[in-house]
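Let me begin by handing over the structure; questions about it come next.
Removed from the display is one protein chain of the complex; every other protein chain stays in position.
Here the chain labels run A, B, C, D and E in written order, and each chain numbers its own residues starting at 1.
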Amino acid sequence: MSMVDVGGKHSVFREAVAEGFIKLRAESVKRIREGGVEKGDVFGVARVGGVLAAKRTSEVVPLCHQLRLAGVDVRLEIVDELRVRAEVAVSAVEKTGVEMEALVGVCVALLTVWDMVKGYEKDEGGQYPLTRIEGVRVVRKVKDV
Amino acid sequence: MSMVDVGGKHSVFREAVAEGFIKLRAESVKRIREGGVEKGDVFGVARVGGVLAAKRTSEVVPLCHQLRLAGVDVRLEIVDELRVRAEVAVSAVEKTGVEMEALVGVCVALLTVWDMVKGYEKDEGGQYPLTRIEGVRVVRKVKDV
Amino acid sequence: MSMVDVGGKHSVFREAVAEGFIKLRAESVKRIREGGVEKGDVFGVARVGGVLAAKRTSEVVPLCHQLRLAGVDVRLEIVDELRVRAEVAVSAVEKTGVEMEALVGVCVALLTVWDMVKGYEKDEGGQYPLTRIEGVRVVRKVKDV
Amino acid sequence: MSMVDVGGKHSVFREAVAEGFIKLRAESVKRIREGGVEKGDVFGVARVGGVLAAKRTSEVVPLCHQLRLAGVDVRLEIVDELRVRAEVAVSAVEKTGVEMEALVGVCVALLTVWDMVKGYEKDEGGQYPLTRIEGVRVVRKVKDV
Amino acid sequence: MSMVDVGGKHSVFREAVAEGFIKLRAESVKRIREGGVEKGDVFGVARVGGVLAAKRTSEVVPLCHQLRLAGVDVRLEIVDELRVRAEVAVSAVEKTGVEMEALVGVCVALLTVWDMVKGYEKDEGGQYPLTRIEGVRVVRKVKDV
Partner (left out) sequence: MSMVDVGGKHSVFREAVAEGFIKLRAESVKRIREGGVEKGDVFGVARVGGVLAAKRTSEVVPLCHQLRLAGVDVRLEIVDELRVRAEVAVSAVEKTGVEMEALVGVCVALLTVWDMVKGYEKDEGGQYPLTRIEGVRVVRKVKDV
């Protein structure tokens, strides 16, 4: 097993956009929309979580190379009364692509949303019958030639 | 915004099991099954990634409390020729639940799988038309009274 | 040199509140007040930075013990047209006090504010003639007997 | 909110010097001068804390870019019988300035000093009536054209 | 004390190979060979531990510069019935050598082996009469002119 050698590759501009969704109860989405979540500003905290996590991708995903990201942009939006969408765009001038960084950002942003609305998602038995992360994917990758 | 005070809660045994799926191309799943992935033992690396990430949840999800996990168990299996499933079980004697730790473990294990089969998932334009993380959820939570 | 042994101490409820100030240009404070900072919601990002940093105190201050914080609360407010104040309250049931955690939270929250309004603080030569962090102190410590 | 894209900027030589002060009781300063602090060599430990923290700035200040620092120099000195001064000089060939790295180094060096003389700073009620971090600022920034 | 300034050095291709040995009881080596270690695949986990640690060298060794490693290759092998050998090869295009990264990788890989066979190494008094890490050295360094 090895972190593959990219020493021979050229540093070029690279960009990746990833997205993902979290299914929530209507109450949680309503509270997010109205600013009624006790733990604070859900999207604000999730955006910071996503940016910080994207920068630490190589510490978390074992075989990812250490990159210096030029830009990270995390967006969160309410899709409908039962779903929130996260989109993370990452750019860098590096030897390897930045899609893993974008995907890590999406996952951590959505997990942060989950963590902040936990109290409204659990049923009386403490279980999460509905909450779910879905559709985490790379929307597009760009690599300058 | 604040990390909610759990000082008044009791430390009791807690357990959480989370799961998630990654959709892959048939070639990737075949290579995982046959040990033909150039970067190494996919499930082996993903399990380690999942365990390490579960332990660092409070560094990544901003409002999670620091917990000392008693046990972390990461399982990966091929579901069918197009899907891999990750299951993470976490236990602790703590004041808060451990579902976020289990979920972080699932996400990082699946992202590690993705990272290791990247080369077989991209199309000729460098895009990922099929790869997707789906169905990340808490299977069950247990809390001793 | 050693991290002093606290094995003989009892775990009791502890709390610490720390505060600190950052002197800014009027334009920066005005933009913070009106939400006109290009990089985003200054106080929102600074609060998350403060919480995350407080939790990682033992990684940053070499001889601090690892604590599990029960609660962290970061507050930011505009004091007057030239100053922002950060207050961080930390609580834990531990063998050592939590004032270092509160102080780290204050410093990182204020540094995050600085980082976000950098563009408005620099003069034409790229220098910071006015920006300054002042008055970082422990407001009070509480220790249950 | 986003970590602003610096992909279009040029990597040039950059340097920043930051300073800050900690007000202490006369006993603490005397002990630092005479090597009588039980926890060990205060300035030695604080210098290491400052260097390590400067390197990890992008993990701590949410919107800071990841930089590879070329040099970090942490200096600590007794100013008078009630004050210690920290000065941190950071250099790098990068696309963004390094003043946040220098400021983080100053804050952590001063916090480490505080942590090591805690026992001499507290009054009989366990409070810190005098200890204070003051005057944290950027002394100068240099950017080659 | 300072992290020496390497700003004037040129980025060239660099490589370093380090090795080290761990002396174990015959039972542990036999179990590793036969896959009979309860905690799991010893070499698999140790390789991941080694790669991740090599990447984080600058966080752990205080005066090491932050490098972006191009490649990391960790190999583990049974030397004889009482010894395991780790070899780590690291490459990068950077201003400083990568031998510390290779050495950190070797030490953490061997420590991970130790951790995983702990149960078979301890005597009835819970002591480790035989286990030992030996011969950790740099096999060779390469630097392109």
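Going forward, a residue touches a chain if its C-beta (ideal position, glycine included) is under 8 Å from a C-beta of that chain, and two chains touch if they have at least 3 such contacts.
Quantities reported herein were computed from a predicted structural model and do not represent experimental measurements.
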Contacts of the hidden chain among displayed chains: B, C, D, E
Sole residue of B:Val42, B:Leu69 or B:Met116 that reaches the chain not shown, by the stated touch rule: B:Leu69
Missing-chain contacts mapped onto chain C: 1-7, 58-59, 62-63, 65-68, 95
On chain B, residues whose C-beta touches the chain left out of the figure: 13, 44, 47-48, 51-52, 55-56, 67-74, 91-93
For chain E, residues in touch with the removed chain: 1-2, 4, 20, 38-41, 44-45, 48-49, 52-53, 56, 60-64, 97, 99-100, 103-104, 107-108, 111-112, 114-116, 118, 126-128, 131-138, 140-141, 143
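By our rule, only the chains that are shown with their structure count from here on.
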Angle of rotation relating chain D to chain E [CA atoms, steps of 5 degrees]: 120
Where chain A and chain E are represented by their mean Cα positions, the distance between them in whole Å: 32
Interchain centroid distance [CA atoms averaged], chain A/chain B, Å: 14
For chain B, residues contacting two or more additional chains: 1-2, 4, 40-41, 44-45, 48-49, 52, 62-63
Overall pattern in which the protein chains touch one another (line/ring/star/complete/other): other
